[in-house]
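Following: one structure in structure tokens, then a few remarks.
Note that this complex is displayed minus one protein chain, with the remaining chains in position.
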Amino acid sequence: MENIAQHPENAVEMRNITKTFGAVVANNAVCLSLRKGEILALLGENGSGKTTLMNMLSGIYLQDSGEILVCDRPVTIRSPKDAYALGIGMIHQHFKLVDVLSAAENIVLGLKGAQTLNRREINRQVAKIAAKYGFELDPAKKVYSMSVSEKQTVEIVKALYRGAEILVLDEPTAVLTPQETTRLFAVLRVMKSHGKSIIIITHKLNEVMEISDRVAILRKGEYIATVNTAETSQQDLTEMMVGRRVKLEIDRPACPHGDRKLHVTDLTCVSREGVTKLSHISFDAFGGEILGVAGVAGSGQKELCETITGLRTITSGSIIYRYTRGEMTIEENIAGMRADRIAQRGVSLAFVPEDRLGMGLVANMDIVDNVILRRYQENAGILINRKKYRPVCEKMVRELDIVTPGLSTPVRRLSGGNVQKVLLGREILSRPQVLICAYPVRGLDIVSSYRIYSLLNAEKEKGNAVIFIGEDLDVLMDLSDRLMVLCGGQISGIVDPRQCTKEEIGLMMTRVGNGKTGESA
Amino acid sequence: MTHSGEPFVRVVKRTDIEKGKAILYRVIALLCALTVGGLLVALLGYSPFQMYSDMVSGAIGKSLIAVNKQGVLEFSSSAQATMKIVTLLLVTSLGLTMAFKMKFWNIGGEGQILVGAICCSYIAVHYGDTWPRWLLLVSMFVVACIGGGLYALLPAIFKAKWGTNETLFTLMLNYIAINFITFLQYQPSWQMTGTSFPKIRDFADATRLPEVLGVHMGWIVALALAVLLYLYFSKTKHGYEVTVVGESANTAKYAGMDVPRIILRTMFASGAICGFAGFLQVSGASGTLTTDTGGGAGFTAITVAWLSGMNPLLMIIYACFIAVLQRGSNRIQTTMGIPKSAADMLIGIILFFMLGVEFFINYRLIFRTKQVKREAALQ
Partner (left out) sequence: MNNGLTIFLNFINMAVLASAPLLLATLGEILTEKSGNLNLGVEGMMFMGAIAGLGAAYHYEQAVTLAGGTPSALLATGIATLAAAGAGALGALIYAFLVVTLRANQNVTGLTLTIFGTGFGNFFGELLGKQAGGFVQVSSATKAMFSNISFGSFSAIPVIGPLFFNYNWLVYFSIIVMFAMAWFLAKSRRGLNLRAVGENPATADAAGINVTLYKYTATVVGGALCGLGGMYISMSSTACAGVWVHDCVNGYGWLAVALVIFAMWSPTRAWLCGLVFGALLVVRNYYPIPGLPMQIYAMFPYIATILVLVFVSIRQVKEYAQPASCGLNYFREER
């Protein structure tokens, strides 16, 4: 355990904080200090305990032992109300906003005041704060009609309206484009100049280097160290995060260019409410390559996956699958076919959806019942033959290092990484020629993430086509052979990531057609 | 240093609980409920012990099965009435389970029973005096199932297409069915002659089911149905599909299942089984049709299904238990003057306790004790 020198200018100090959930020790005697007027990055992998630690600072959890000091005074934070009273405001990763209310209503929610709401006065005050720090915010706009970046702005203004001097942001850039991230960082610097103290929870090393003054590192619930950002490097930070030297590059094996497996032409999808989700999408996916898909959340990635796999109706366009069965090569236009029909026709495609326990798996069922989800029709008759699949499941658990008490444990009890391995493992078992993955490494620790990248590369090397929808641009640029950028339901461009900068891709994510379009031969 | 602001009691989700412990908790809850019920009647001046023993003897009689005056083995006369209720409750709760497993809240069991009863009564009224017995029974059975099935299919179609709330839809259909029977009571071809108030006539003997052990054979069919449904859910493809759709319709769709078809197929089966219960009531239990033919089973069966955790085999036990309470409450009305709606209150209290005990089975309570504080201080 490190000794934190008593600094008279500490905004927050957390000493020997321990928190357990049942058998899991989320934080073990963790220490943290935040100086006044600094930006501190709280760095750690997924599952290292950083969000739990900050949840205790913001009153959502109560520590088992240890103490918290705010401006050198010991305090007890038992609820979010206490945290606000101390001037601590947290902007969560999953926004705590009520959709049907307006921005201003969300901001004043739960505050004491006159019984009747004076909406005009509130709107005025909110506009004042927004102007002070350089936000763009319409107080009367309903949250459900806002973009992700706008919602985040509401969250920050909410904290400031309540007089927060200490702000905690949990993975704020996960959902932003590079340009929005730059704007956010500018705002953070303005707030810092006004004397606010800021903790930013992140696992993105480049952002840590860019915005923070100091970095505190957690690993598997333990506190490792706090260092000055100017005196460290990404490699050092990774080593402290993971505990050993980790290769930071993602492999991109060169594979012989395969056949065209998927030919999508002019795909358009209009939702029930009349919103155009996809507009004239045309692209190809080839065997032996990973096609990355980048875009701000809500650009049509979900609809793209669902239309191609038969889970959503198409307004117009064609989707031609080209695959081999034995000696034959079959071309099948599956546009408009429902998922069960596609399965019946024997088209070998696999889909790992974004919503793992809500769509890809049945949370309350065990591994075997989840593995047979795609294959229970295989045997004739009306009975299910579970015994037949046990050896296959056992093999999968072994090969992918899935940590589970047993084959009959419900999958909701597994950790995030293991859930994903079950999902991906099952899909690969069906030997698909086209594999579509939506955000496969979201929420996973580094080691599991790299495991997934290897699995995807292995599929690529088998000659299959992989479509990878991701949110981390750095990963997408390292892993993909070609990168397709979606913006507002349209293709903004298909580029070679080796010849493109991150900024160019960021621009394509926000405005259609800012990049060089072109398909590889 | 310990935290002085430690809350008095913390709630932590359990990872596991042994089956035996869970059963023990439930039994304790049941006993508590019966005690509270007993206290209630005691406060009103009645003896709880007499109430419960009268209930049991009213339901079972001197002995469950005995040789009667004609030398035939059959259920005692009290038990016969109880067995009819058991059959009705068991079949209805099995029907409702079909829907509940799919998280489709079919509150329309009563209406589906009645529609099944109406359909087979139609045959009984118009052909009961002319057709041979076997033809009557088979045709009545078939139309009852189809009628009940279609009545349940209607809300299912709207749910599958537009997500219409099935709880209220099925509920409203109940009242429509009840009113339709009242309407039939005024129809000349259906009416009983020679009574002062409108009533549907008794049907011919040829429409009645044969008896086993003094009770219409429906009770044997009910037991067989329970076993059948148990196997259906645990071992068949259909059962697997129903469970997946109930757990997560999204996942079912993703897995390539035809979710609308599964919903419709299962709801038809649910209504058909309830319609079958209606057939058993008309052809087996009463031989006529009234607005009371369902006897509230559509609602009581919900509690039976819930108490059994949707397990068809356990439903046999709970159906018997509730039937004893209901039949027994008839008896205590005559012997002790306790209104028979006491049974409803008692069932409500039991279910309240059973709902409450699930919390203690799923969660653990950690109290702030001196021990915990001491341990924390040592760290």
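Couple of notes before you dig in:
The first chain written gets the first letter, and so on, giving A and B; residue counts start at 1 in each chain.
Here is the rule we use: a residue touches a chain if its C-beta (ideal position, glycine included) is under 8 Å from a C-beta of that chain, and two chains touch if they have at least 3 such contacts.
Every value quoted in this text rests on a predicted model; they were computed, and no experiment measured them.
Within the set A:Ile39, A:Leu97, A:Val352 or A:Met509, the residue that contacts the chain not displayed is A:Leu97. Think of the hidden chain as still there; on subunit A it touches residues 21, 24, 58, 60-61, 79-81, 84, 90, 92, 96-101, 105-106, 108-111, 113-117, 144.
Residues of subunit B that touch the chain left out of view are 10-11, 13, 44, 105, 107, 158, 162-165, 167-169, 171-173, 175-176, 179-180, 182-183, 186, 299-300, 302-303, 306, 337, 339, 341-349, 351-352, 355-356, 358-359, 362-363.
The criterion applied here is as follows: only the chains that are shown with their structure count from here on.
Across the complex, subunit B meets subunit A through its residues 1-7, 12-13, 15, 235-240, 243-244, 247-248, 250-251, 253-258, 376, 379. Within the complex, the subunit A residues that touch subunit B are 18, 21-23, 62-67, 76, 78, 309-311, 338-340, 342-343, 351, 353, 355, 358-365, 369, 372-374, 376-377, 382-384, 413.
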